[in-house]
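One protein chain omitted, others in place.
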């Protein structure tokens, strides 16, 4: 078994796609980056050469004709995800797809059906936080009962202010902070709490950038949810963190509380100067979740090799997207939503 | 002016009353603990002797006849507060009253009227957190614009699990977690945000102690509010903190974020042992707010001496209580309340 | 007993003297600031009026003639300490004296004799760190055996760079960093380790201010000592801390390690901004040891009232000064000193 190598074709060479491609090429075992696909021909040629890849495709369907491949990794714009999942599965490939599953419920239901119709194929959605060593460590403690009964799950996803320009230019294509940012936290809440929300109330505003308001969104939004097991969950999603990439989670239980990343420190260096005693912070999801991205792709490969299914499945994608959409609706209508 | 000494009579010798009495007797300048009043005669005699106090009264009205006194400090059960405020003001005394102002809106409106009818008297409500050095330091930074525009105010008040027995026995007399615990956080939110809530959604549950449920309360509850300036506020109030007295506050702004007490550390000692690297925590409000209690009483005395009014006034009491009651209502009816 | 009030005369109205005077006047119980003494007449009158003090003296011997007084607090320049201790004791007063005991061994031996000759009087030396709540907490843990056998005691005393100007102007009068700064840490080492050094090696240099070198001192110096019980001790004393008043201590034991003040945080506020996640620091010994200064003076008063001797005695002063002088000698001669 150790000898078998999974051949993967990566679709989409944006910033995230390139990172996945490099991880597959260099950082993951029992795998080969055999093909890449991107509509930008210049990018395609550049990375084909740089990463020493055998095949390069400008068209997604063309890549699916390459039967040397075992699996497809879909890192394309969200609007393409569900179609490409369906096509890839029907063409006989295992599929890794970046989050979110789809941009609306109809879309993701279609993808879900496709996954169910191909039970022999591995399908995995890129909720990489589940593969972060700190989140995994916390999850094990929660599952082992170390925190007792979960009372409150609190999770923030706030992008660094330093990346505001690219965020602002993306607003017209954004599905809103809950879908774009909080969907990760929502997946984590479901994962840790093993329950689904029964009520949702969301609010928000434009505290620094009125541009978001023009599209009915806020630059910072929050939601309070109660889950079926009565656990409470509070979410904050935003775009204006002054200190870096602020992803933090707290799980308060009856026996103990866990906090993950409440100081999103870059490394183990502490600086003592005229500003006081301080830790510098991670500046991007690349930096914060470098290991998580590698670990999730390794898990995808290992699932194929070991003929098993990943823990994070298509239903997680459908459900998290649905909850994020309901939070968006609550925020836009300023109303309480009960499920 | 330095020579003048304010003579105070303290009503109520419960745990908190004794602490205030000792502060007045030993820790505050320009003040004398001249009288105490408690219906428990044994307690009265014990502390009269121990603290070397001139007058001891079993009856509150009797104490008000002592015209040597300048001021009355009311540390009696909450249900007595408003009546005693009215009586004291009418008898010509300055008044310090522990929070909450009253147990219902009607009650506190009456107290508010009494305060307004005696504009020459100093009235102060015991929102001691405003006098904690850390909260004051944070407040100054917020007022100086250092955090920019406030986005989210988050505040927890969770009692230590170690005091659960006395809490359980008090349930029948409790007005619920929002009124008993979160009222401090609500006052802080109003203080920091300089705004009032416009929507409230509250949830909660019994995660460890079903006893609270019998009275329509939870052992942990939370609320999400949006304020008129759009700032968001999240509150958690509970009774099951495993590590100590967990009062912490976070104020996220567009320029920076402040956290007060997120590690509610007992002192500057860090312990490194088989449990890791750790700080032990404050175990009670006495311990955490020792300085705040002294500072607030000193401020009360200084206001009398300097003929000025304290920043925290009767309106703060009325408003915080009202908001806490609305949160309770939202929780009990599982509905969104708009103001 | 509660009624008795100790009447104290404070000699020396420098920055530290004024702080002690104010503590005695306002913050300590069972005590009265009855007299002050300072050669600067303007200062004397100003504080006599401001603190509402009955007697003011320009001459120390004159103050000793006031038999209303119970005790003398000596906060004068170090060179006067030993003579004034002797005079005060002979005049029948209890004595509190700021550290150091004396400026040389001969001097402090004389003071020691005077203390021994007046066993009915309370004598206390101002090693205030022993009265800091964090140090006391750590000391109890060590005495209770919680850290096991002490292995290494490490202690830093580094003044903030912000006060370098006054430090530079004081160089000609300074006995060097070990005597001026590290003497506190040396006292702590003896207190925690219950042992005396048997070997001393000290080094140092002028890393930013060559001015110290002109007087044979460094702006930062350090020493390694082994104690008779084999415990190791490392000391750093300096004048160039960029972040504030850096007093920190670590005690490594076979079972656990304690660190006191390794983050010399100002308060419980954590700031999150473009500098990262940070705590601001205490900026002076006044700020860091505010409680300790009050607690030590209260202990002095309580010792007089309760007719007992303080834990920190004249021998501690003699011994700490002696060790500091030997460290200075080791540094100046670049040699190992064995005791």
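Descriptive notes on the structure:
By letter and in written order, the chains are A, B and C; residue numbering begins at 1 in each of them.
One rule holds for everything that comes next: a contact is a pair of C-beta atoms (placed from the backbone, for glycine too) under 8 Å apart; a residue touches a chain by one contact, two chains touch by 3 or more.
In this text the structure is predicted, and so the values were computed from the model without any measurement.
Listed residues C:33, C:72, C:224 or C:247: the one in touch with the omitted chain is C:224. Considering the whole complex, the residue from B:255, B:278 or B:329 that touches the absent chain is B:278.
For chain B, the residues touching the chain absent from view are 242-244, 263-265, 271-281.
In the full complex, chain C touches the omitted chain through residues 148-152, 199, 201, 203-205, 207-208, 220, 222-224, 226, 230-232, 234, 236, 238, 240, 242-243, 252, 254-257, 262, 334-336, 338. One chain is missing from the display, and on chain A it is touched by residues 2-3, 26-27, 29, 50, 52, 133-134, 137-138, 141, 255-274.
Convention: only the chains that are shown with their structure count from here on.
At the chain B-chain C interface, residue numbers used by both copies make up over half of all numbers present, so the two copies contact each other through mostly the same positions. Distance between chain B and chain C, defined via averaged C-alpha coordinates, is recorded as 38 Å.
Annotation for chain C: residues 263-265, 271-274 touch two or more other chains.
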